[in-house]
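Below is a structure I'd like to ask you about.
Every protein chain of the complex appears in place save one, which is left out.
Let's turn to chain A:
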Amino acid sequence: MSAETMPVAAGSEPTAVDYAVYHSQAIFTAEQENIFRGQTWCYLGLEAELANSGDFRSTHVGNTPVVVTRATDGTIHAWVNRCAHKGATVCRSLRGNQADGAFVCVYHQWAYDATGALVGVPFRRGLKGVGGYSKKFNMAEHSLERLRVETFGGLVFGTFNPTIAPLDDFLGPVMRKYIQRVFQRPVKVLGYARQFMAGNWKLYSENSRDSYHGGLLHLFYPTFGIYRQSQESAGLVSDEGYHTVFIVSKPKGDVHYGSFGDEANREMQGEAKLQDERLLAFRPEIADDVGLHIQSIFPSVVVQQIQNTLATRQIVPHGTDRTELVWTYFGYADDDEETTRHRLRNLNLVGPSGLISMEDGEAVELCQQGTIGAEGKRSFVEMGGDDVRPSYAPMGMDENSVRGFWKGYLGLMGNALADLAGEGRA
């Protein structure tokens, strides 16, 4: 495209973002470098998924395939899943246990240990004096590309950046406190769900930070009379705007949902009653009344507690309009069978078939479809103000955290966006 017809995504600000950011391949490429391989820590998985030495899980940082492992000494490692020889995928399984600790590329059988170090090369010295590598070939120079790995509260993060401050600083004290709230006890994984959206990853990042849409898009709440404005809520945003946590306490009063219906523009079809209320039952198990805790850690994971569902949602950007959402459901390690069954019932609320969450996949796709050809036009993100505040108590009606996301994003992408605009490639 020529410079004249190109959008100037560099003109974006937290309250008004050029729709080009959802469609531009050049921006997507720059994001990999500036965000996912830049000054961030990215979620890799749960420590509970790597309970034993030899355990591994395939994951992604941005669109880069990464494997996270637990070595025989118990330490956790992560490396790019790309053989140092020809670039082939080394580990071909989603997860498992490599009991002998060796990851062998099937192509030429180069073998790596769980830390990513090259430990074996067939016919390194050739065969009967023919072939082989030169004497200068040093296996230590051909390891897999490794990430720095740190953990907090049971979550495993990795970074490509050699200079970034430790994970604890990246998360900050407020985010750490709320991660610890969910990970108050050891957890066990209950399973996975994978959802594939024909939309840009940032549309989902905005969605998980957007408390305005809660009772408007997800009509299950008001339809079954469970969205009440007497509920106490709090939203907290980290300094750079990156991360946010949004909590809602279970209702104290009993306000009829009609007050909500009066404001809504979509027709409410009358209050329904659940035939089996066990689906919604909430058993507080943390020393507070919080029934909903949604915490978005920049750039790629959401930690949630909704009723008694516990989950991480990992955002994997596969392309400008292809985003995978990996839900990892968990409970506490000491859950009895009945508690697990209760969580499974509550899980009807969330995930790709979630009665209060399935619409998010549709919203992402609607925004992607609706902004085709809209480069140069900008969104309008001014609900609740035009600034980014560290805390707010909105019961929904504020896009403060969405502005926070864009503040953090534009801070990391600013120069790249300006360069792309200058080159007419944005």
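Just so it is clear, a contact is a pair of C-beta atoms (placed from the backbone, for glycine too) under 8 Å apart; a residue touches a chain by one contact, two chains touch by 3 or more; residues count from 1.
Convention: contacts and distances are computed from a predicted model.
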item	value
Name of the absent chain as recorded in UniProt (options "Pyridoxal 5'-phosphate synthase subunit PdxS", "Multicomponent Na+:H+ antiporter subunit B", "ABC transporter ATP-binding protein" or "Aromatic-ring-hydroxylating dioxygenase subunit beta")	"Aromatic-ring-hydroxylating dioxygenase subunit beta"
Among A:Gly62, A:Gly361 or A:Gly384, residue touching the chain not depicted	A:Gly361
Given A:Leu344, A:Ala374, A:Met397 or A:Ala418, the one touching the chain that is not displayed	A:Leu344
Omitted-chain contact residue, chosen from A:Leu44, A:Leu147, A:Val187 or A:Leu217	A:Leu217
Sole residue of A:Gly87, A:Pro166 or A:Gly191 that reaches the chain not shown, by the stated touch rule	A:Gly191
Per the touch definition above, residue among A:Ser353, A:Ser391 or A:Asn415 touching the missing chain	A:Ser353
Chain A residues touching the omitted chain (full complex)	94-95, 189-198, 217-220, 223-224, 269-270, 272, 274-276, 278-279, 324, 329, 340-341, 344-345, 347-348, 351-355, 358-359, 361-362, 365
